[in-house]
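A single protein chain has been omitted from the complex, and every remaining protein chain is retained in its original position.
All chains are identified by letter, namely A and B, in their written order; residue positions are counted from 1 within each chain.
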Amino acid sequence: MLNRVMFPIAVAMAVLGLCMPAAAKDFLYAPGPNTLSIIDCDTDTVVKTLPLHDYIIGCSPSNDGKRFYICGWRNIYVVDTTTDKIVDEYQFWSDLNRVNVFGNPAPSVDGNSIYMIWCVTKKKLNIPRLTVPPWQFVTYDIKKKEITSSFDVPWNTTAIVPIQNDPENVILMSQDILKFNVKTGKYTTIKGQLHPEEGQPMLNNLILWVNWTPGDSGIFPSPAYGSDGSLTYMLIDRKTGGLKMVKGEDINVYYSNVCSPDGKYVYGCMDEVYKVDLTTGKTVGKALAPRGTTYAAAITKDGKKLYTGPSGPDIMVWDTATMKMTGFISTKSDGIVMSLISK
Amino acid sequence: MKRNGLKGVNRSAKRLEEREVFGMEQVDVIWDQPVGCTSIFDTGWETNPRAATPMGNCAPSARDLGSCAGPCWWPAQTPDSMTNFYGYQNQCIAMERDWRNLNYAIKIK
Partner (left out) sequence: MRRWKVCGLVLLGIAAFVMTEAVSHAKTPFVEGGVVRQKCSVCHRLDQQGKVEVIEETRKTPEEWFSVVSRMRRINGAPIDDAEVKPVVKELSEFLIFTPAEMAKCFYYTTDENSQFRERSSLMKTDLDKRIFQTCVRCHAYGKIISHRKTEAQWVENMNMHLGYYPTVVPQMREMDWPKEAMDLTKVLAKEFPMDTPEVKAWYDSKKPQDLTGKWKIAGYQPGAGYYEGTYTFKANAKAGKAEYMVEREVQYENGMALKQVGEGTLYGTYHLRYALQPSPFSGRVEGVFNLDAAAKGFTGKWWTVVQDTNAYGNEAFYKSDAPAKVFAVFPQAVKSGGAGQTVRLIGVNLPAAVEVTFADANVKAKSVKRVDATKLVVEVTAAAGAAIGPAAIQVKGAACNESLIVYNKLDGIKVLPALGRSYMYGGAAYPPQGVQFVARGVNFGKDGKADTEDDLMLEPVAAQWSLEQDKIWAADNPDRAPMAAEDIKCLAAPIDNGLYCPPETVNMTPIESRVSRRESVGLIAVSATYKEGGQDMKGQALLGVSPPDYVTHIK
């Protein structure tokens, strides 16, 4: 009797088990010169290496994590993260239209386009003059494989932060922090940096890394150093585009930052690795990076592990509770960017 | 750090005297300079007068060349991949292992 009841239940559970998706796992995608290293964050080992043939300056996951965009100066390489294969390449450079794609390629909210900042130098065949337009905000339709618009932006626009709830606008980290309309090319200043508001200090903010991943805290943090000797964490809400500023109690020197999944802490790295409480601005954890200076940071979905790197071929692994390095991952090449993707 | 120099007192001494290098500038890392970057030229990238480490880069050089050279932060002193040495990384993808392969010397002939 029991077997007649239990057996179908067991079969149904087995079938259900097969249909249910497995719990998502964290992976680090660390592109470097001529190599992409894919790291399993459970074992902190390199599980796959893909050859690239370029110097890598930026990267970004797609909104759903199924694609990973790797930015060389002249091209973007597209990785399918389900198969971990390079499936496409977008080429932008020619000898007479010399495009350098600067920093992180940012996916549009609907996922159909990539936004980029271009530094362009135009030449005419055998004419000894260069035409250098202002830096460009470029929208590239990835299905049609064509540029749909290109607008002038201020010099020194180095990072793009799409706004989830406002698909027509993005935040641009530039000479000042701007809100930029991707359809019209018009923009307004939301926070002056090189051109501060009356009575405000000038801010020195070098934004080359946008350490984000789908499903993260939704906050983009960056450090701004003031001419008054201050450090301010500029926290951009990626859903609304809102800006919150938290004064740092200590002047920590960072290349980049990432927020904990709950948004309570910010971690950052350069020669040292720091943990800062965002409610107080106080540094609550700090350690010298044993393998040396690092540039990018990534944090696991459970907030327990912090990765800093690469820079040189190593990525350091940190326990976020104790801020102690628990190990490091050796890759083949000197990268400067990486992204964590859960799949 | 500044030191007063001693100069030769006649023309031939001035012509034939030792080269004096007066020492490296102290710089305000937080504000005056871009974060992480050196302030001085010729020498430039390879010397960086910070308090604790007056020679060498902001990062140990083996970790610094790729990120400083590639994006052309120091085109006067390191190979840049944007314009002058596209593909420079082919000589050396991990600096701390491959530094012996580097060759970007541009000599006047």
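Assume a contact is a pair of C-beta atoms (placed from the backbone, for glycine too) under 8 Å apart; a residue touches a chain by one contact, two chains touch by 3 or more.
It should be emphasised that the depicted structure is a prediction, and the values quoted were computed from it without experimental measurement.
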| item | value |
| --- | --- |
| Residue among A:55, A:115 or A:135 touching the omitted chain | A:135 |
| Contact with the hidden chain (one of A:81, A:108 or A:204) | A:204 |
| Contact partner of the left-out chain, one of A:63, A:121, A:230 or A:330 | A:121 |
| Chain A, residues in touch with the chain not shown (by the definition above) | 98, 100, 102, 119, 121, 126-130, 132, 135, 155-156, 158, 175, 194, 202, 204-206, 208, 271, 288-293, 312 |
| Touch list for chain B against the chain that is not drawn | 1-13, 15-26, 31-32, 34, 37, 39-47, 51-57, 59-62, 69, 71-80, 82-84, 95-96, 99-109 |
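As a working rule, only the chains that are shown with their structure count from here on.
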| item | value |
| --- | --- |
| Footprint of chain A on chain B - complex, ascending | 29-31, 34-36, 58-60, 62-67, 70-71, 81-82, 86-90, 93-97 |
| Contact set on chain A toward chain B in their complex | 32-35, 54-55, 57, 73-74, 100, 204, 206, 225-227, 229, 251, 253-255, 270-271, 292-295, 311-313, 332-336 |
